[in-house]
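Okay, so here's the structure we're looking at.
Only one protein chain is missing; all other protein chains are in place.
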Amino acid sequence: MTTLTLAKSLNAGLRRALADDEKVVLIGEDIGTLGGVFRVTDGLKAEFGPTRVVDSPLSESGIVGTAVGLAYRGFRPVIEIQFDGFIYPAFDQIVSQVAKLHYRSRGTVRLPITIRVPFGGGIGAAEHHSESPEAYFAHTAGLRVIACSNPADAFIMIRQAIASDDPVVFFEPKRRYHVKGEVDEQASLADARPMGVATVVTPGDDVTLVTYGALVQTARDAAIAAEEDGVSIEVIDLRSLAPVDYATVEASVRRTGRLVITHEAGQQGGVGAELAASITERCFEFLEAAPVRVTGHDIPYPPAKLERHQLPDLDRILDGVDRSLGRPNSLSGVEA
Amino acid sequence: MTTLTLAKSLNAGLRRALADDEKVVLIGEDIGTLGGVFRVTDGLKAEFGPTRVVDSPLSESGIVGTAVGLAYRGFRPVIEIQFDGFIYPAFDQIVSQVAKLHYRSRGTVRLPITIRVPFGGGIGAAEHHSESPEAYFAHTAGLRVIACSNPADAFIMIRQAIASDDPVVFFEPKRRYHVKGEVDEQASLADARPMGVATVVTPGDDVTLVTYGALVQTARDAAIAAEEDGVSIEVIDLRSLAPVDYATVEASVRRTGRLVITHEAGQQGGVGAELAASITERCFEFLEAAPVRVTGHDIPYPPAKLERHQLPDLDRILDGVDRSLGRPNSLSGVEA
Amino acid sequence: MNPSDRDATGLLTRPDDFVQLVTPTGERRADADFDPWVSDVDTAALGRLYRDMAIVRRLDTEATALQRQGELGLWPPLAGQEAAQIGSARAMRDDDFAFTSYREHGVAWCRGVGPAELLTVWRGTAASGWNPFERGIAVPQIIIGAQTLHATGWAMGATWEGSDAAAIAYFGDGATSEGDVSEALIFAASFNAPVVFFCQNNQWAISEPVGLQSKQPLARRADGFGMPGIRVDGNDVLAVLAATRIALDRARRGEGPTFIEAVTYRLGPHTTADDPTRYRTEAELDEWRGRDPLTRVLALLEDSGVDSAGLEREVAAEADRAAAELRSACIAIADPEPLSVFDHVYVEPNSHLERQRTHYVRYLATFEETDATAAGGAGAGTEGGAR
Partner (left out) sequence: MNPSDRDATGLLTRPDDFVQLVTPTGERRADADFDPWVSDVDTAALGRLYRDMAIVRRLDTEATALQRQGELGLWPPLAGQEAAQIGSARAMRDDDFAFTSYREHGVAWCRGVGPAELLTVWRGTAASGWNPFERGIAVPQIIIGAQTLHATGWAMGATWEGSDAAAIAYFGDGATSEGDVSEALIFAASFNAPVVFFCQNNQWAISEPVGLQSKQPLARRADGFGMPGIRVDGNDVLAVLAATRIALDRARRGEGPTFIEAVTYRLGPHTTADDPTRYRTEAELDEWRGRDPLTRVLALLEDSGVDSAGLEREVAAEADRAAAELRSACIAIADPEPLSVFDHVYVEPNSHLERQRTHYVRYLATFEETDATAAGGAGAGTEGGAR
């Protein structure tokens, strides 16, 4: 076991993937000489050379589009999108090509492409640097969408994503890049928890609290705070947003009868909407209350000084838990 | 009253908007000389000239991006995206500029841009010509998203969209372009039903069936078929997908206790997910069963000969209604 | 001509020029730069190029007829562009790779795509008709311009593997306005990728004349992106062959990308769904009919002592056989299995999709149980019907 930050753990995972398979190539803006603006690819160009770790021209559609061509040629491209808000110029190549080409080619072309996206707010950044675009991709058939939340998972999940023969959009919780954790650098993929499986990170009995990415930490804090209040929260780190591991979530909700979902993205059509709808379909008889969503507002991401009003925090999550439990909460007495 | 097809009704609405306000300009591929591949803009270039009805170079990002500039200059651009599947190259300009610029400019810049999108399947088209991308836009704060379903609405709603000071993504049910209906060409916007309001198109008592666009017709047919079976379906044409007119849907569900939602788009994170989640939040105590979604599968749109297996049709909708009512259905006996 | 028209490798770049080796009336024009590249093309070889063109033209006519008869959902005719497609594709090696748009039936023909493989997409039975890796040609691309990036990425990969294979990206005049095409030129130049950008300027993008995309020759784009641009008579199969060989040779020698503008014309509608009389004149058509890519080759062969009428007859008979084969192959294409809609969405097991599939299987089963006559087990079809 080594203690690594989440960023360094990704770096270790990428290094391993590059070493294990010469068809793995990293492409992105500033990932080579600079090592990425978050240093996630630090040192990799020096180690593997400029045709394995490739600084690309400044065009996201170009990066994803050439990755499709590289996949046609048998490569496993790993793309870095510098910030969440810069993925949109590549949207067409992702949605019409990366997601659909395996289908469109009747299974002949494989797209083992990993698209790494540092996502979410909380770092006081300028506009377009704090987006949570995951729902767009979770709604796109043909993609797998995952999000890591801690160093140990990051090390394994990035390698799983790269090893997957399906295209994976891989979300990295940028405000947790510097969080440290124990990482087993000897861990083999064969023994690892599959990337599609959710994790119960805090067991509990009263409410099921589901989240992913940066908010997993916040949700755990909320569970600890609630404990003092006598409320037992089961926190689930979803890890995979498409497909969702409903077995794990269902099992929990059948026990607790209550579901709270939290994410930074806006509510309208967010990942929480699907989760709420699906769990209601699957567990209707078990639900004591409607699933509650604690999300960002449906607004463009606000300026840095206001972001704490956008991001679900411990208090907002606990308010959501109270709503789920029917305890006094901010909406008490309001007609639904 | 005149009898017009939906396409001709849109044409009439566009003509009126062009005549009423000289700041209205139409821009798109093949919309001028050709009158659009669906002839929705037929004759308008001849009538208003090439600086009001503008054939653009073949680039969707260019079309939307220049429309933003035109809005900066005080114009009200009306864009035609030739087919649903060709909107993705413009996604960045739509999501980062059109949707956010009013906010980003603290309310100084207005984006009265209408983005017309013929959407959906059922016409036996080639790939990328039958997409239902509405959920991407409904999830995007700053946009309004509406869909018309019949000629009378089309005539009014396109003018409302153009008159709106907010950007509107306007979905047109392409397989209904040739459906005829009565249109009051004298109708004034002042008297019209606001574009954000849903319509109960078939009143009923047992189940609320919500849809939009091309499936409104199918849903009405389903209601008629169900009637014979003794089931009374209330069909709601959502019309506005963002924001949703929850007042109308809630009122219905409180009465029926049952909600079925149908759309052509895939289920995961589709508009139906938000609707199911929101109605569950608002009407939990009134629901007799979990909201049911009858949607396209979560697959890339299949080839023409298979599209009937993708599109919700009368039978699939009625099967969903049976699920909602707990009557024998395709999933009877299956653990949820 | 001035010295800067030669790039560092001495290749003549002629963005404003119009390279023509065979005139519309079949005269052979000497060209010191291009002639060496087709010195091996004797009358037999020229006859083979004629054969290719005549056959793909005939197949194109047959496919249009099949569409009119309801056997195909749609067809984008290539008529008029035979020389551009055959001349370029016949310059390719087996291990090269073509990334095309939707109209490159001539390229597909050269890559060995079979009749059923060619029509599958247009019959609407599957999203693609052939295995790209067996044919060295990607599945057709409808998103305008997207494939130019794929070709570039493939070519970057080829060099990284030490191969001297090259890619050709086929795209239209309209496509040059899509950002992806410019980005592809940038990536290709930056990575010195062995890719040929082959633009068929057929004068129209549906109803839009090329002048809306560019007021000057498209080949001039090339220089600005740091690669040579060649403007060639796209109706002259010999000139196209020469230009493409030059470009592929540069690519293989590690000299990077080349842009070729093949000036040609789409004689038919954009697709069978299009009505070109709305946007262009008979006079224009007539003018271009006078520049037909096939007749000039026959005239040149005749001049070179070949019995061109005999060749024409012979090839016509062969083309008719190919057309008949196309027709029967088309009609024989089986309708797909309903549940195949779920195939190949993912390579790996996907819990969500498997559940959806299982539910749909059960749904289809309800028809089998209740209505033994419901063919294929599906519901009453898109528009509903009796229940």
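Quick notes on this one:
Residue numbering begins at 1 within each chain, and the chains themselves are lettered A, B and C in the order written.
Keep this in mind: a residue touches a chain if its C-beta (ideal position, glycine included) is under 8 Å from a C-beta of that chain, and two chains touch if they have at least 3 such contacts.
Just so it is clear, the model here is predicted, and its values are computed rather than measured.
Taking every chain of the complex into account, the chain not shown here touches A, B, C. Remark: the omitted chain is touched by one listed residue; of A:R110, A:K180 or A:R316 this is A:R316.
For subunit C, the residues touching the chain absent from view are 2, 176-180, 182-183, 186, 189-190, 212-216, 220-226. Touching residues on subunit B toward the chain that is not drawn are 25, 51, 56-57, 59, 61-62, 64-75, 77, 92-93, 96-97, 101-110, 141-142, 144, 164-166, 196, 242-247.
By the touch rule set out above, subunit A reaches the unshown chain at residues 29-30, 32-35, 37, 55-59, 61-62, 85-86, 89, 122, 124-129, 218, 221-222, 225, 267-268, 297-300, 302-311, 313-316, 318-319, 329-331, 334.
Here is the rule we go by: only the chains that are shown with their structure count from here on.
The innermost chain, defined by the distance from its C-alpha mean to the mean of all protein C-alpha atoms, is B.
Rounded to whole angstrom, the centroid-to-centroid distance between subunit A and subunit B, based on C-alpha atoms, equals 30 Å. The geometric centre of subunit A is 40 Å away from that of subunit C, both derived from CA atoms. Between the CA-based centres of subunit B and subunit C the separation comes to 35 Å, rounded to the whole angstrom.
Residue positions of subunit C touching 2 or more other chains, listed in rising order: 126-127, 143, 179-180, 345, 352-353. Residue positions 61, 85, 88-89, 127-128, 268, 297-300 of subunit B are each in touch with at least two other chains.
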